[in-house]
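The structure appears below as C-alpha cells.
What you see is the complex with one protein chain gone and the rest in place.
Chain IDs A, B and C follow the sequence of writing; residue 1 opens each chain.
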Amino acid sequence: MSKNNKNPVLVSIIGGSGYTGAELIRLISKHSYFQLNQVVANRNAGKKIKDIFPHLRHLKLPDFISFEQMNFDNVDLIFCALPHSKSQEIIVKIPKGKKIIDLSADFRLERIEEYERWYGSKHIAYSLQEEAVYGLTEIYKEEIKNGSLIACTGCNSAATLYPVLPLLSKGVIKGDNLTINIGAGVSGAGRDAKQNIIHAEVSEGIKPYNIGKHRHIAELEQEFKKATDNKIGITFIPHLLPQNRGVLVSIPLASPASIVHKTLKNFYKNAPFIIVLPIEEIPATQHVRGSNFCHIGVVSDHNKDRSVVISVLDNLIKGSAGQAIQNANIMFDFDETSGLLESPIFP
Amino acid sequence: MSKNNKNPVLVSIIGGSGYTGAELIRLISKHSYFQLNQVVANRNAGKKIKDIFPHLRHLKLPDFISFEQMNFDNVDLIFCALPHSKSQEIIVKIPKGKKIIDLSADFRLERIEEYERWYGSKHIAYSLQEEAVYGLTEIYKEEIKNGSLIACTGCNSAATLYPVLPLLSKGVIKGDNLTINIGAGVSGAGRDAKQNIIHAEVSEGIKPYNIGKHRHIAELEQEFKKATDNKIGITFIPHLLPQNRGVLVSIPLASPASIVHKTLKNFYKNAPFIIVLPIEEIPATQHVRGSNFCHIGVVSDHNKDRSVVISVLDNLIKGSAGQAIQNANIMFDFDETSGLLESPIFP
Amino acid sequence: MSKNNKNPVLVSIIGGSGYTGAELIRLISKHSYFQLNQVVANRNAGKKIKDIFPHLRHLKLPDFISFEQMNFDNVDLIFCALPHSKSQEIIVKIPKGKKIIDLSADFRLERIEEYERWYGSKHIAYSLQEEAVYGLTEIYKEEIKNGSLIACTGCNSAATLYPVLPLLSKGVIKGDNLTINIGAGVSGAGRDAKQNIIHAEVSEGIKPYNIGKHRHIAELEQEFKKATDNKIGITFIPHLLPQNRGVLVSIPLASPASIVHKTLKNFYKNAPFIIVLPIEEIPATQHVRGSNFCHIGVVSDHNKDRSVVISVLDNLIKGSAGQAIQNANIMFDFDETSGLLESPIFP
Partner (left out) sequence: MSKNNKNPVLVSIIGGSGYTGAELIRLISKHSYFQLNQVVANRNAGKKIKDIFPHLRHLKLPDFISFEQMNFDNVDLIFCALPHSKSQEIIVKIPKGKKIIDLSADFRLERIEEYERWYGSKHIAYSLQEEAVYGLTEIYKEEIKNGSLIACTGCNSAATLYPVLPLLSKGVIKGDNLTINIGAGVSGAGRDAKQNIIHAEVSEGIKPYNIGKHRHIAELEQEFKKATDNKIGITFIPHLLPQNRGVLVSIPLASPASIVHKTLKNFYKNAPFIIVLPIEEIPATQHVRGSNFCHIGVVSDHNKDRSVVISVLDNLIKGSAGQAIQNANIMFDFDETSGLLESPIFP
C-alpha cells in the first residue's frame, strides 16, 4: 500500500522481547500507517507484552506468540530483531514476497568470507544476501525503496559512517589511517543477563572492549571501500560506558574544520534526521537520547590544519529500531519521518 | 477557542530556560492545538532556544525574550515556570483575562499563613489566590475546566495524593499516622548550579533531605484535610536519588491490599494516565520515564492485614509540565490526553 | 593465637568469587594479624584471583582452589561467603574445631521453622544452629568472643538493628508499628548475572522489591523480640537503587528527636564504627562508601513529638565482609578495629 491508500500496512515483529524489539513496538504503536498485528518471542510466547515490558502497559497490543504460531497471510512487513545467526535461520523460513527488515548483522556483509571470518560460523542463508540492501538510510535511499530485504546497520557503524562516508567520497580525507573512537551505552549489549553488563560492573567506570575484534569493523571496511578507491586502514576503539543509551564517535581528521564542516553540512542539507551542528559546536549523547536524530559536530584541533568530527545517536533508535522504521517508511513510500519526529528526552 | 475551531490556542511560556520550561517547549511543540509563540527567559533573552537546549535544535522555535518584550495581545494561555516567589511577582503583572497555568508553589496553598509559614516570605499577590485552582488534574477536573489560574502541584505531592486521596475519602485508611516515603530524582532540584546536585555529590548514593521541612508537606496536609474530617498526621521522608527523573512514593497502610487495590482501581477507572497495576505488582520509575503516566501498585505486607501502596511518575512530566498541559487541555475543552500519549522511554 | 603471639592467624575463604569474597580478600590482605592461605571458589578453581578480580592484581594471593582441595590442617579461621543453603552444605563438612564465620543467611535464625518458612527449603545442618551466634558485632560482642560459628547478619538487617535495638530495649519506642524503609545498592544482589540487575534495568530509576517477602524480616523480628517484650509489628519496604554500594534505612518514630538521639549517642559511645551524628544532621550512603563505618542520624519531624532515624552503611563492608572481620578480630582477641579503619572513599 502507499500513503494514499486507506489500509494500514500490516506489520509483524520477530524477536520482540529484547530492547530493540521493545523500541520497535513502541515506535510502531504510534505510527500513523503501520499496524502491529503479531509479535513473535519464542521464549515468552503466550505472555502479554506488558508482562515483559511494563512501560508499554497502556498500549493495546497483541500477546507474544511463537514463530510457529505466526500467520503470514496477514503480514505486509516483517521486522526481525533476533541475534545474528538466529536471524538467518528464521528469515529463510519466511514465505517469499514479504518485505523484511532485519536488524541483525546477518545480511550486512556482501562477501560471505567476511561474514564467516568475523562471525565465526557458516552462513546458512547466503542465497538471500544478493537481494539484501545495507540499511544506512540516507546513503542507500534508492536501493531501500526498491528493496525487499533490508539489513540494518550496526549502531556504531551508523554513527561512524554518517560523518566518514561523505568525507571519503568527496576526497576530503584519506581513509588509510583513521582512528575511530567509540563510546557505547550498555543497552547495545542487549537484555540477556551477562556478568559484564550488570550494574555493579558497568557503572562508575569506562572499559574498552573488543579492540581489534569488533564485528562492526567489517561493515565499516566494506562501506569505506565503496566510498573511495584509496587504501583503507582503520583502528577501531570501542569503550563501554556507564550509561544506557547513546553512541558517540570521535575521529581525528587531517583536514581543517572548515572544509570538513562545509562538506558534511552540504551533504546532509536535506536529511531530516542528520543535523550538522554549527562549526566548533560539540554534540553530546544526552541531546539525542530517545530520538531518531544524529548530531554531528566539527571542531578545530589546536593545530588548525586538523580537526575532530564527532557524531552521536541513540543506539536503540537511529542506530537500530528508528533506522528500521525510517527504512520501512521509504519502502512503503511514506514520508521518511513518519512516526519518528519525537524530540529527545533531556535531561 | 475549542477543538472545533480552526485556530490554534496561542501559548506563551514565562520561565523557559529551566528543565520544566524545556519540557513545556518540547510537549507544546508537538501539540495539535497549541501554538507556542513566545518564550520568556530574562537571563537568556535574545538567545536561541537551541543554544540553551541543544536537544531541541530540530524544532522551529521563537528566540527567548524578556518579560518586558512580551506581547500579551497575542496570547490565549500562559504557562509560568518560574521559581516560587518570583512567580507571584510576574503573575500580578499579567493583564487580566489571560488563562494562566502556574507551575510554581505560589498559589497552591489556600491559606496565606500556611504560605508564609512554609515559604518564609510575604505573599505579594494574595488577592489572586482566591481564583486559583489546585492543579491536581484527576481530582479537580471541573474546577480546572472553569478556572483562570491553575496552581500545578508539587511533583512529590502529585505522586502522594494520587494513591492517598481516594483511600482517605472512601475511609479505607485513616490519615492520622501516615508515613510517606519519597525517592526523588535530581532534576526536581532544577538546573541552576548548586554544590549539592553536582554529579560527584549525587551519584552512587542516597541521601534524605528536608525531613520535617519539605514544603510539599503543606500541600499534602491541605488536600488530606479536604478528603477527610479525621485528624491528619504525616511523616514525610524525602530522599535524593542518583537518577535524573522520577518520583517514587511508598506508603505503608493499615488495610489489606485487596481493599486498597479495589478502591484505587475503581477510582481511576476512567483516568487515562493513572494506571493501577494488577494487585501485588510493583511499579518502578524506570517504567514511566519520559511519559505522563502514573503507575500505582498495591502489595500485601507479610502481615496480611497491612499493605504497601507505591506510586511512580516522571517529576518533569506528570509531576509538572505534562500535568500543566493536561490541565490546559481541560481548560480549552480538548481531549485531556492531547499531546501527552507518548510511551515511556525504557531502558 | 592472640595478638601477643608471633604467628599470624591462618585464614581461608570459601566462596571467594563473589563481591563479598572479593572484599574479604581485600580486607584480609592488609590485616596485620591475619594471613590468607586458601581461597575456595569451585567454579573458578585453578584460576588466579586476579583473573576474576583485576582490581586485586597487585596483591600476592593464592590461586582459587576447589573445596575438595582445601587443606584444613593449615587453617585457624574460615570465612564462608557462599549463598544460603549452599553454605550449610559446606559447613557441615568442615572438621570440628575450626572457627567459622558464615556470611550467608543459613545460621541467622534460631528457630528452624522460621528458616524453613522464609527460605522455603529444609535446613540440613540444623544441629549446628545451637552453637551459632548472630554476628551483630556491637550487640553480641561477648557471645562472639566465645563463639565458634558466627552467623553474620543481612546487610539491611545490620543497618536496621543498629538504630532500632537500643530504642526498643530502652523503651524509647514501641515496636508494634514500625515502618522500615530501605534503599539498597545493587551489589547486595551479588555478582551472578540476572536480568533484573543489568545496568540498563537498574540505572536511572528506583524500584521496590520483595515487599512482604524479604527474608531479612525474619532476622529483624527475631532480634526485636529479644529486645522487648512488647508486640512486634513491622512493615519492611526495600527499594533497589541505581548505585553499587550502600544501604540506607529511614524509620519514622513516635518519639522526639532529642530522646532518640541521646539514647543512641549514649548506647554507641564506645563503639568505634557506629557514629551517631549531631542531632538534626542527615547521613548519606556516599559518606560511608568503602568503609566499615555506620552513620546514624536523628532528625525532628515537623510534628516535634516525632522524629526520623536514618542509618547508612556500606553493604559489602559493615553489612558483610567488614562485619565478618570485626567479628574475627573479637574472636581472636585483637583490637576490633584491626584492618578496618580505612576512611570512606568520597566522591
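We take it that contacts are C-beta pairs under 8 Å (C-beta built on N, C-alpha and C of every residue); 3 or more make two chains touch, one makes a residue touch a chain.
Note that this is a predicted model, so its numbers are computed, not measured.
Peer 1: Just name the one of C:30, C:194 or C:231 that touches the chain not displayed here.
Peer 2: C:30
Peer 1: Which of these, A:32, A:66, A:121 or A:235, touches the one chain of the complex that we don't see?
Peer 2: Only one listed residue reaches the unshown chain, and that is A:235.
Peer 1: Given that one chain is not shown, which residue among A:285, A:327 or A:343 touches it?
Peer 2: Looking across A:285, A:327 or A:343, the contact with the absent chain belongs to A:285.
Peer 1: Out of B:146, B:195 or B:270, which touches the unshown chain?
Peer 2: B:195
Peer 1: To test your reading of the contact rule: which positions on subunit C touch the chain that is missing from view?
Peer 2: Residues touching the hidden chain, for subunit C, are 19, 22, 26, 29-30, 53-59, 187, 203-204, 244-245, 275, 277, 281, 283-284, 286-291, 293, 295, 341-347.
Peer 1: Mind listing the subunit A residues that contact the chain we can't see here?
Peer 2: Within subunit A, the residues that touch the unshown chain are 177, 179, 181, 183, 200-201, 203-209, 211-213, 217, 233, 235-237, 239, 241-246, 248, 250, 252, 282-287, 289, 297, 299-303, 306, 308, 310, 347.
Peer 1: So that we can see where the missing chain sits, which residues of subunit B does it touch?
Peer 2: 19, 186-187, 191-195, 197-204, 242-244
Operating definition for what follows: only the chains that are shown with their structure count from here on.
Peer 1: In whole angstrom, what separates the CA-based centres of subunit A and subunit B?
Peer 2: Centres of subunit A and subunit B (C-alpha means) sit 36 Å apart.
Peer 1: Between subunit B and subunit C, tell me the centre distance in angstrom, where each centre is the average of that chain's C-alpha atoms.
Peer 2: Computed from C-alpha means, the inter-chain centre distance equals 40 Å.
Peer 1: Residue numbers in subunit C touching 2 or more other chains?
Peer 2: Expected reply: 200-201, 203-204, 242-244.
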